[in-house]
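What you see is the complex with one protein chain gone and the rest in place.
Labels run A, B and C following the written order; every chain starts at residue 1.
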Amino acid sequence: MSVNITIDGLAVRADAGDTLVDVAADNGVYIPTLCYQRGRPCLGTCRVCSVRVNGNVMAACTVPVADGMEVEVNDPADMRKALVELLFAEGNHNCPSCEKSGRCELQVVGYEVGMMVSRFPYRFPLRDRETRPKKIWLENDRCIFCQRCVEFVRDRETGRRIFSIDHRGSRSRIVMDVALADRMSDQQVREAAELCPVGCILQKGLGYNDPIGRRRFEVRRLRQRVLEGEGQ
Amino acid sequence: MSGLQELMRRHGNDRARLIDMLLEIQREAGYVDDQAIQRLAEGLNLSPLEVRETISFYHFIHDRPPGRHTIWLADTVIARMNGYKEVRKALEEACGCVFGQVDASGSFGLFDTNCIGLSDQEPAMMVDDVVFTRLTPERVRRIVTGLRAGRSAQSLAAVKDRDPTDSDFAAQLASSAIRQRGPVFFSPDRDYPALVEKLVTLLPEELIARVVDSGLRGRGGAGFPTGLKWRLGREAEGAEKYVICNADEGEPGTFKDRVLLMESPEDVLLGMIMAGWALGARHGILYLRWEYGYLQARLQRLLEEWQQARLLGADILGQGFAFDIRIQKGAGAYVCGDETALIESCEGKRGTPRVKPPYPIEEGYLGMPTCVNNVETLAAASRILEKGASWFRALGAPESTGTRLLSVSGDCDRPGIYEIEWGVSLNKVLRMVGAVDPLAVQVSGPSGECVSVARDGERVFCYSDLSCNGSLMIFDRKRDLLEVVEEFTRFFVDESCGICVPCRAGGVDLLHKIRLVRAGRATRRDLDDIRQWGALMHATSRCGLGTTAAKPLLTTLDRFPERYEALLAPDEGPLLPSFDREAALEAHRHAHRILTEDASS
Amino acid sequence: MSRKLVIDPVTRIEGHGKVTVQLDENNRVTDARLHVVEFRGFEEFVHGHPFWEAPMLLQRICGICFVSHHLCGAKALDDIIGAGYASGVEMLPTPEKLRRLGHYGQQLQSHTTAYFYLIVPEMLFGMDAPPEKRNVLGLVEANPELVKRVVALRKWGQEVIKTVFGKRMHGIASVPGGVNKRLDARERDRLLKGEPGLLSVDQVIEHALEGVRLFHNFHEKHRREVDSFAKVPALNMSLVDEQGNVDYYHGRIRIVDGNRDTVAEFDYHDYLEHFAEATEEWSYMKFPYLRSLGREAGALRVGPLGRVNVTRSYGDNAPLAQAELERFHDYTGGKANDMILHTNWARAIEILHSAELIRELLEDPDLLEGPLVIEPGEAAWTGEGVGVVEAPRGTLLHHYRADAQGAITFANLVVATTQNNAVMNRTVRSVAEAYLGGRAEITEGMMNAIEVGIRAYDPCLSCATHAMGQMPLQVTVQDAEGRVLDERLR
Partner (left out) sequence: MKPKNPREIASHELPATPLDAATRAAREEKIQVAMIALCGCWGCTLSFLDMDENLLRLLEKVNITRSSLTDIKRIPHRCAIGFVEGGVANDENIETLEHFRENCDILISVGACAVWGGVPAMRNMVPLEDCFREAYLEVPTTEPRAPKRIPWHPDIPIITDRVYPCHEVVKMDYFIPGCPPDGEAIFKVLDDLVNGREVDLPTQINRYD
């Protein structure tokens, strides 16, 4: 069943139950996301896609569109920006030397929301890294705890989780099962590294193979990829 | 360790029962060691880290020895008003270790915990499986000496020879001061078989209509109409349906569910059976917070008695109605008060609130329609069955029918449980409880609002005004309100599950701000930040914990701005007051001092 | 009454320096020091990072010779994975030439910045000109056309760097075993032939020659002052090729004395056997020296003056620079030149030399084709690497170790400016005595003379404060019978 909603006043037709963030993209409205990827289940962890729906702020990746919905994307822009700034202050996001620069979703979303500095105090947390697996390096300094790896990376044979969460709250960390990680194929390792929106899951030894100017989001901006699809 | 295989078999090798398994292992071994984790992982087809994921989430599951005697002292605002600090110090001295540690001999483990539902008799602590209340330094010294001498916590609590399944067992440990009784709760001599008989003669639709008609709304705080929830549950499609009683009473300052479960647990069971009948569910889960462990044996016995009496089980009163109840023990997580987090916990996972929609009433426990009701809601429902909808509706206020239980604590002469009709004013309640010179009242605990007696005294308790979840903490004029605010803010940081950014990260920054204010290093800009960041958390967080975590700050800023302004730093000179120059330079002095000593030695 | 004169901060240098001069009641200089007043600590916090990150991270030590740090790191990484000189592997032509191109581009850019923006003002306006005048603003007012040429020259050097590394500063090209990109013909041609707003390589050489002429004009006007300003004898150090000619990217370390006779020559992988260090409480920068000669006699001079003193010639691929080099050598009759202000002459010559080297490279087809990386395979892993290059300010060395997982366990950096610490302090002392000694009235201009002496070294105190200036040395722990029990670093 198709429904009518408005996005910043723009009248939009969509199928009932479709996810708001996708509907917006299909109609040329870019809403940044860090945990959500089109075609995958909603994780609802980063909240960076927060918009106003009938007056209430909601994460657009969690909202199935319903008839008559009035959506404001522009209004909570500063909230989205603040959430990105929170992430930059919470971890150690050293873009200058990070191999994910130019390929990092957090970084480009930072550009998209116009972040120059974080309004929150920079914490410089001390976090352990996991370097034991043969092919993968887990640089927890940069983890934004999006849960993509936890939910979507499984041991092909047993279906068990390779990445899990340890502790809770601000002490939460992603941990990796070394034995299972060492069973991952190079292909699976590459996919995991690409799944990670930041430079936390690294494929060992080949960090800077893409020259500046040819890095993923320099070739084509994330905004374009979202609005026009990865294909083109 | 074939016992472990047996244990898993008993729980049907079902991952959803992981928490039960972990708690059982811990009961035997004191903690869950690596080997047990490995074995569980293999048996349940999980990675060992997935098992740790659950262990590390919960406060009361240990993966290393927590001491022969494990002591949990409740660190709450109310306890801090009643000598908590002295008690804490005495415990550290007596046990020979600081909090968060186990003493060298491995005899004592000292741990902090948040409110354990005894706010009218704090300071209070849990030692092994019993609780001690109204603590003083002398008392804790005596207790620790006793434990050293080889006495058990039970014998020190004078319940050694008591049967924990007796109805008055819990009363030996914790009093249930019911200061004011009312028409709905704690009514004596109810004929439960007759009531169940009456229930099954009604059509589920009739029952639902009656509850709708009564105007009963959820007592957990949100106030969702109970009848409507039951109707949605009935209409929802599902091979199975579940009824869950939320007895994870974690909101600091509330303890009325504990008292209900001590005084009239039958009301709660009956309410659950009603919900089961209404939905057409066959399974009920009573989710009992870990801190109320001393109620478990008695509740378990009650369930067995009712099964024997065929008030529960495969064929209730021969009417072909199958409904049974199991107790799911929590393991220490405030966030499990959120119904979806509670469901995750029932499935043996971390208590991470789910993304909504879908709502539990459509997809809940194991993906099936699930109706989660609060203890008090179910108890109230049981009286509606007995006395009828109009009787109930006649009580209270138009949109807020019936009565509600208040757990009153703080600066008043008579802390305890009060059953009030919706619609009474705050001032009236304050007089009722003997509040002396009250300044502020924390309504609904940290997640509620801090109101000013001067400005809000005439506001009334009802869903459209002072919508109270049962917690009422009173602070008089002598109290340092901002210490309370800091403590509440720390509580939310402590209890955040960490899944969403605003709550996980924002909470820490708010805590930093209130500490800045209390240190006299804040300016107006910092107060503006608190408002802005608080609004951010409120608007964007994933669950109720995050959306309310800033309320202690926001509501006191709104009601008691002068308390903040009095502490603001003069904003003059180029250096920001928040920058502590001397502290920043101390590190080098210190390094030079100790390192040159190193070097010369 | 005794006095203490302070220059704080020393200006027109990179980084944070301060000078103190003690005068007694008879206005005699009793002490004169250059203090390095900053401290960062890269070697400590790089621990635990992935080894392949080191060149990106550690180039942040410096905003002007980042390419040198990047390439030092790159060479060390080549060693670590077993694709380096330590394993006897020669770098492939394409990556080596690309690295050299970027490196020469930086030398041109760095020297141009130092020479024209920081040093030339004194040549034109004099040491006691108004402080507001003797700087780039004064140049713009006095000779805007010259400044335009300087801007264009520096810009071209930066564009060479950007072409190779993707960014004008702190770029990325070197990966373990090679580089991540070739040049395409278009990129090559715009540097070679220029384009609107960008010089051609021939124009660059023209501008470079002007730099040399600038020194000669200045020298002819003030020959006595320039030659006698400060003479600081010291050993001279540089990387050289088999012919004993300077090689800015790779070679053996050679150290020559005042007669330009070799006193030491060794493979840079053995640096720990040859260098020692001292610490003073009054500076964050340490004082390295040649171990065999001790702290006084073993003080080293690196950078342009050190290099032109060491190098025999520039070979035949840089005729213009070669001619200037011969003139330079002849001026001191083949002896080592220890006239501090002649460092600027040497610097001007090196701008020209880099320009000529770049022209030669740009015509090399290897920049456009050929394999980019050596992949030696896991078996070749050594876990340890040392890289050395001739940075604009002198010999720069990076030394890392990584564990089997690839985490850095040890990093040691020896930077050029630190090598010059002792001679810079001697220079400060000598200038202070010459210009301040015995004078009751001291002017700002006299104090500036001290800065002029320091600027001649173009010290990069940013580099010097990369760490707390540490240089771990190899110790051999022996038992009673003298058997070696343990050989370790640090």
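In this section, a residue touches a chain if its C-beta (ideal position, glycine included) is under 8 Å from a C-beta of that chain, and two chains touch if they have at least 3 such contacts.
Here the structure is a predicted model, which means the values were calculated and not measured.
By the touch rule given at the top, the unshown chain touches A, B, C in the complete complex. Contact with the chain not shown here comes from a single listed residue; of B:Gln38, B:Ser175 or B:Ser578, that residue is B:Ser578. For the options A:Glu112, A:Glu139 or A:Asp210, the residue in contact with the chain missing from this view is A:Glu112. Where chain C meets the missing chain, the touching residues are 1-9, 11-16, 18, 20, 33, 35-46, 57, 60-64, 66, 113, 117-118, 128-137, 140-141, 144, 147-148, 151-152, 154-155, 158, 168-170, 197, 276-284, 291, 442-445, 447-448, 451, 460, 462, 467-473, 475, 490. The missing chain lies against chain B, touching residues 573-576, 578-579, 581, 583-592, 594-596, 598-600. In the full complex, chain A touches the hidden chain at residues 88, 92-98, 101-102, 107, 110-112, 114-118, 121-122, 124-126.
Simple rule for what comes next: only the chains that are shown with their structure count from here on.
For the pairs A-C and A-B, the count of C-beta pairs in contact is higher at A-B. Averaged C-alpha coordinates give centres for chain A and chain B that are 33 Å from one another.
Listing the residues of chain C that touch chain A in their complex gives 48, 50, 52-53, 56-57, 60, 81, 165-167, 170-173, 175-176, 180-181, 405-407.
By the touch rule above, chain A contacts chain C in their complex via residues 96-97, 99, 129, 131-132, 137, 139, 202, 204-214.
Partner chain B is touched in their complex by these residues of chain A: 42-48, 50, 57, 59, 62, 64, 76, 79, 82-83, 86-87, 89-90, 119-121, 123, 144-145, 147, 155, 158-162, 164-172, 175-177, 180.
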